[in-house]
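Heads up, one of the protein chains got dropped from this complex, but the rest are sitting where they should.
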Amino acid sequence: MEVENRGLRDERVIRENRLYGPLDPAPEAGYGMDAPPRMGFFTDTSVCIGCKACEVACKEWNNVPETGLDLLGMSFDNTGDLTANSWRHVAFIEQPVSREKLADRGVAVGGQAGNEPPAFEGLPTSRTAAPEMAARAATTGKETGTEPGVPPSPEPGAAVEMATEFLGMPSSVLPGRLPGGERTDFRWLMMSDVCKHCTHAGCLDVCPTGALFRTEFGTVVVQEDICNGCGYCISGCPYGVIDQRKDDGRAWKCTLCYDRLKDDMMPACAKACPTESIQYGPLDELRERAARRLEKLHEQGETAARLYGNDPEDGVGGDGAFFLLLDEPEVYGLPPDPVVPTRDAPAMWKRAGMAALTMAAAAAVAFVGRRS
Amino acid sequence: MGVRTWIEGWPVYRQLTGTDPLGRGLAAMSPRSAELRPRTETADSMARSVCPYCAVGCGQRVYVKDGRVTQIEGDPDSPINRGRLCPKGAASKNLVTSKFRQTRVRYRRPYSTEWEDLDLDTAMDMIADRVIAARAARWEDVDDSGRPLNRTLGFSGLGGATLDNEENYLIKKLFTALGAIQIENQARI
Partner (left out) sequence: MAECHPVGFQWVMAAKERGARVIHVDPRFTRTSAVANTYVPIRAGSDIAFMGGIVKYILDNELDFREYVLAYTNAATIVSDDFCDTEDLDGLFSGYDPELGVYDPTTWQYEGHEAAVEPRDPAMERETAMPMQHESHGPGVSARVRRDETLQHPRCVYQLLKRHFSRYTPEMVEKVCGVPRERFLDVARAWTENSGRERTTALVYAVGWTQHTTGAQTIRTGAIIQLLLGNVGRPGGGVMALRGHASIQGSTDIPTLFNLLPGYLPMPNAVLHPTYSDWVTSICHPEQKGFWYKAPAYCASLLKAYWGDKATPDNDFCYGYMPRLTGDHGIYKQVLDMIDGKIKGYFLMGQNPAVGSMNGRAQRLGMGNLDWLVVRDLFEIESATFWKNSVEVETGEIVPEECPTEVFFMPAASHVEKEGTFTQTQRLLQWREKALDPPGDARSDLWFFFHLGRIIREKLAGSPLRRDRPILDLAWNYPTHGPHEEPSAEAVLREINGYAVDTGLTLRTFGQLRDDGSTVCGAWIYCGVFADGVNQANRRRPGKEQTWVAPEWGWAWPSNRRILYNRASADPEGRPWSERKAYLWWDETKGCWDGYDDPDFEKTKPPTYRPGPEAEGTEAIAGDDPFIMQGDGKGWLYAPSGLLDGPLPTHYEPPESPVRNPLYGQQANPVRKVYDRPENITHPSPPEPHTDVFPYVFTIARLTEHHTAGGMSRYVEHLAELQPEMFFEVSPELAAERGLTHLDFGHVVTARGAVEGKVLVTDRLTPLRVGNRAVHQIWLPYHWGPGGWSKGDSANDLFTMVLDPNVLIQEGKAGTCDVRPGRRPHGKELVDYLNEYRRRAGNLEYHQTPIITTDAVHESHRRGRPDDGS
């Protein structure tokens, strides 16, 4: 893994994989081969206690505004989603699961996310609340003062999927787990979501103003002094992370505390996290640590545990902020196979390059004209 | 700003001439981004404190700039919290700088429906008068059998679990010397 990571800072790799494929992005972005190591987050959801210290610490450091008072009914999640005014978001998933099915799916009972004996074994339970709760919660939405913010779900069935055992079915019809089904057992998953700081960042690639840029740490940051609120980045993000504030129109998201990084300080969320669910460091170290952690969980029988966003070969060239999940990504509301919109760009590179130059020249003319 | 500096500060110029041909990194870096530093570094002072919420006792570092708290975060030296904080501790800056915070004396006259303003010194003087009067109104020298009581039941106090030991010490000392035995705090709940 270490060798592989080092290999990402190879000139040939960087040339060939500018727009797609494994890459160490900072050298490619003009910082040279001696750019600082790529920094990132490893969020280990198996030790998350859902306290939301990350959400608050982020807002306190970055002066992010509040998002209003809306009870969402999505378990203890009243943030709803990552938005321009919520750069960390803790998702809570109340999941009724049977012991047998847990075992079938590689979830160790008594492991990181299942109680031993099962939480409600031997108790007089009947129907489960989770699917109905999730479906109803999904229709509530939230006024966050941002766009697209946290809109009500057009299809509550998707929320039902998140709340119940994810069976890999594409639709909201879940065999054996219809609303009102028997509660056999239960687990409560928590996960602190954040901007992924993709290796190939769709938001950055489509930003016409240079407001989004790649930092020397390999992270992706919106520059508030540049952003003009055009909103192109919103559709460019394969994770649906980026969002605009309605009042100033600009896009805002996690900066991985760019200012703190410059002084070798830990990002605010990672520093606050009581249980080290959010770990910060050089990405190659985090990837090694995550691999060890995953191995340990697998040894404990938690074979459903998986890493998400750690693979440099994936559709975004791997994430600068990746996760250890205890279930399918969809259960946490994460896309299973995100792809950067520029995947097909290399084939069209010449044409696009010409177009870009033309546009740049046009922009230059316009800019100079305005200055004078 | 000279023309050359200005030109060099222009992203497209940097993109075309620098090491960032796609203009997604160094070339796009704005002057603000280039100069950005953590505000903890530029604070005027830092005080070492303790979180005011629960009783775990997490160490905090309080940064002040131009007479305002600009950041509160966990003290990594503390063997209790190792720099970490929960959401409440992490919201400490918000607590002390909240727009809802009331920093003026407010006075509600009996039978009034509104607050009024009141000068701090006047309020202190009025409160002292009321303490003396309430103390006298229900002063008890001795009980029915003539045993000393030395006390008043005229006023009472509630609170202390959010205060400092030194404050509680003075409160109990003052109440006791005034003969005011009715005092309680959150430890009873």
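Letters A and B name the chains as they come in the text, with residue numbers starting at 1 for each one.
The definition used in the following text is that contacts are C-beta pairs under 8 Å (C-beta built on N, C-alpha and C of every residue); 3 or more make two chains touch, one makes a residue touch a chain.
Quick caveat: nothing in here was measured; it's all calculated off a predicted structure.
S.K.: Using the touch definition from the top, which of A:18, A:38, A:187 or A:214 touches the missing chain?
M.R.: Hidden-chain contact among the options goes to A:187.
S.K.: Sort through A:75, A:244 or A:310 and give me the one touching the missing partner chain.
M.R.: Result: among the candidates, A:75 touches the missing chain.
S.K.: Given the full complex, what residues of chain B touch the hidden partner chain?
M.R.: Contact residues on chain B toward the absent chain are 45-59, 62, 64, 67-69, 72, 76-82, 84-92, 94-96, 98-113, 115, 118, 120, 123-134, 137-139, 141, 143, 147-189.
S.K.: If you put the missing chain back, which residues of chain A would it touch?
M.R.: Within chain A, the residues that touch the unshown chain are 47, 49-53, 55-56, 59-60, 66-71, 73, 75-76, 78-79, 94, 96, 110, 112-113, 115-117, 119-130, 132-133, 136-137, 140, 183, 186-190, 274-276.
Going forward, only the chains that are shown with their structure count from here on.
S.K.: Using Cα averages as centroids, what's the distance between chain A and chain B in whole Å?
M.R.: 34
S.K.: In the complex, go through chain B and note every residue touching chain A.
M.R.: Residue list for chain B touching chain A: 10-12, 15-16, 18-20, 22-33, 36-41, 71-74, 81, 83-91, 93-94.
S.K.: What residues on chain A touch chain B, complex-wise?
M.R.: Residues in contact with chain B: 18, 25-26, 28-32, 51-53, 55-57, 59-61, 204-205, 210-216, 221, 223-226, 257-260, 262-263, 265, 268, 271-274, 360, 363-364, 367.
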